[in-house]
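I have a structure I would like to understand better, so I am pasting it below and will then ask my questions one at a time.
The complex is shown incomplete by one protein chain, all other protein chains being positioned as in the whole.
We just call them A and B in the order they show up, numbering each chain from 1.
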Amino acid sequence: MTNLTPVLSGLGKRLGVMALTMLTVSLLVFLVLEVNVDDVAVKVLGQFSTPDQRHAWLLQNGYFDPLPIRYARWLWGFVTGNWGLSTYYHADVRELILPRLAATGVLMGATLAVTVPVALGLGILAGMRQGSSVDRGVSVLAIITTSIPEFASAVFLSAIFVFGLGWLPGVSTLSGGVTIKELTLPVTVLTLSSAGYIARMTRASMVEAMASPYVRTARLKGASTARIVFAHALRNALGAPVTVIMLQIPWLLSGVIVVEVFFAYPGFGTLLYQASVNSDIYLIEACAMIGVVAVVVSQLISDLINTWLNPRLVRAIQKAALQDPTASVEATAG
Amino acid sequence: MKHFRRPTVLIGGGIVGFWVLVALFAPYLAPFDPLKSLTPLAPPGTPAPGGGTFWLGADLLGRDILSRVIYGARPVVALSTLATLTAYAVGVSAGLLAGYYGRWIDTGLSFLANVILSFPVLVLYIVVIVALGPSPLNVVIAVTFASAPAVFRIVRTIAADLKQRDFIAAAVIQGESAWRILFIEILPNATGPLTVDFCLRLGYTTIVIGALGFLGLGLPPPAPDWGGMVNEGRALAFAFPHLVIFPCLAISSLVLGLSLLADGLNEARDAQSRGS
Partner (left out) sequence: MSSQPPIPEPPILSVKSLSVALPVGADRPFAIHDISLDLRPAEILCIVGESGSGKSILSSTLMGALPRGLSIHSGGLTLGDIDLTAQSEGAWRTIRGRRVAMIPQEPMAALNPSAKVGRQIEEVFAIHGDLTPKARRAEALRLIQEMHLPDPERIAASYPHQLSGGQCQRICIAMALALKPDVLIADEPTTALDVTSQAQVLKLICELRDVHRQAVLFITHDLGVVADIADRIAVMEKGSLVEVGTADEILKRPTQPYTKALIAAVPSFEPKLRAPVPNTKPGHCLEVEGLAKTYGRTRALKPANLTVERATTLAVVGESGSGKSTLARLLVRLIEPSDGAALVNGHDLARLRGTALRQARRRIQMIFQDPFGSLNPRRSVGATVARAAELAGCTRQEAQARAKALLERVGLSATAYARRPAAFSGGQRQRVGIARALAMRPDVLIADESVSALDVSVQAQVLNLLRELQLELGLTIVFITHDLRVAAQISDRVAVMRSGEIVELADTASVILNPQHAYTRALIAAAPGRGAI
């Protein structure tokens, strides 16, 4: 790349939009959960608190101040790492979240490490041999696996491997640290729910690339199928799957909640679940914000990878950033 | 039309049709009252006191599982459909406006859509349901809120594409009103991909509603709810697998039917545009 300045300015614009998005998200979360002060008081003090107790508590914690001031205070708290106290666990929210986040990170990382190669591999294979039995097989497998909700596949797999064969533990509480045995079922369930979609998108992208004029040119130059796939089709076909993989991260974060609860895995998901069951407001707020940060960062990474893969997109991003700051690569890539 | 008689469409449509009928005619199909406690933890095939058989067994409170599965189809079908329809109403209108007018409307609406799409779906639901309380209406609201931006994006892209075509330019030059251009010129040309997306989205919504039930955030007990049934029976699933297997099969088959239908419709559309 010869001139980096336009790329960097495009990146700068993108980061600005990210910040604005996070700000709007924070506003939404705040409004949804804290706008009704009575509700907040009930949730924090419990159902059996008296109106007087609630009133006193609200006054003491500044809940009768005007809304913008409360929001600013709340936001400042987040930015400085003061995330409040969990009403259920009676502990600092930040100290609760961080180790759980690490555990979920391990789970997500392991899932991606398994899902991405499997899904990309199957998708590329199916796309190369469009219409063959491999292709149809991959498509059917993909449809079936993505149709089974996470808790259902967890049930089915447990029935076979935990109750039936007894090979794997029924819960993954990580009481002895992280082990492969305890990770197996959760990772498998998550892989089953997301690999199918990625494989199909990859297949579609490969089919399109293999049918394109430049692949025809390569064929007419006498190139073998291997050369066509690896030197021509793949580089141009991988843009869409990379976007799709990154877009699966929000989906995975949802699935992770169900899987963690099912297998009692001590991660971010079970924490959020407990918080929702107990109406633990401050914990929920923090978890929501973190969830959004994860998604937004993954979108940024997806943009960067796409830029590296396709030089034409560099120009498109610059152009898009100049005209419309919310245009992301997925939109321009169609 | 002949393209639509493919096996995927027929099988998928058949499965979906089956569950819709089950949901509609639940009172006539269920052998027992889904809320009545009889013989707790009866295995499948046990005869019930006072006549009849627990074909699929009874749950830990003694309620017939077959009846609960049949009745459980109702909230799933009703809520998924209602939520997806409202998401479509919002998403299509917003998407058409953003795609056609572009500029500030597009920037603003797209930004809003991206903000909502930044939430992992279940996190969004949890936030909304904790704030509003669990009830069928709030489930619909939460699902609509989460699905509308995705529909918006799809419609926006289609509208922006179609806007470039000459027949839209012709309509503008003839002085056609904007709303007629949006709904009579543009929208009918988007029905193909939108129908496919509708089926898929019904499937996703069904999965999420099931997950909400599983997490105990869906319908309050004792209402029969497939996800909720799995949640209730989980602890005893080792000894009594019938508690959880049947609701899982039910929800998986419904979503499978929707996925097959979507896939089949998509292929049929491709074949139609290629063949004729």
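Convention: a contact is a pair of C-beta atoms (placed from the backbone, for glycine too) under 8 Å apart; a residue touches a chain by one contact, two chains touch by 3 or more.
Given the structure is predicted, the values throughout are model-derived calculations rather than measurements.
Q: Shown chains touched by the missing chain?
A: Across all of the complex, the chain we cannot see touches A, B.
Q: One chain isn't shown here. Among B:25, B:104 or B:167, which residue touches it?
A: B:167
Q: Hey, which of A:9, A:173 or A:224 is the one touching the hidden chain?
A: A:224
Q: Please identify, in ascending order, the residues of chain A that touch the omitted chain?
A: 212-214, 216-224, 227, 231-232, 235-236, 309-312, 315
Q: With the missing chain put back, which residues of chain B would touch it? List them for me.
A: Within chain B, the residues touching the omitted chain are 165-167, 169-170, 172-176, 185, 188-189, 276.
Here, only the chains that are shown with their structure count from here on.
Q: Provide the C-alpha centroid distance between chain A and chain B, rounded to the nearest whole angstrom.
A: Here the centre of chain B sits 21 Å away from the centre of chain A.
Q: Touching residues of chain B toward chain A in the complex: what are they?
A: Against chain A, chain B makes touches at 106-107, 110-111, 114-115, 117-123, 126-131, 153, 157, 203, 207-208, 210-211, 214-217, 227, 230, 234, 237-238, 241, 244-245, 248-249, 251-252, 255-256, 258-260, 263.
Q: Which stretch or stretches of chain A touch chain B in the complex?
A: Contacts found on chain A: 17, 20-21, 24-25, 28-29, 32-33, 39, 139, 143-144, 146-152, 155-156, 158-159, 162-163, 170, 250-251, 253-255, 257-258, 261-262, 272-273, 276-277, 279, 281, 284, 287-288, 291-292, 294-296, 299, 324-328, 331, 334.
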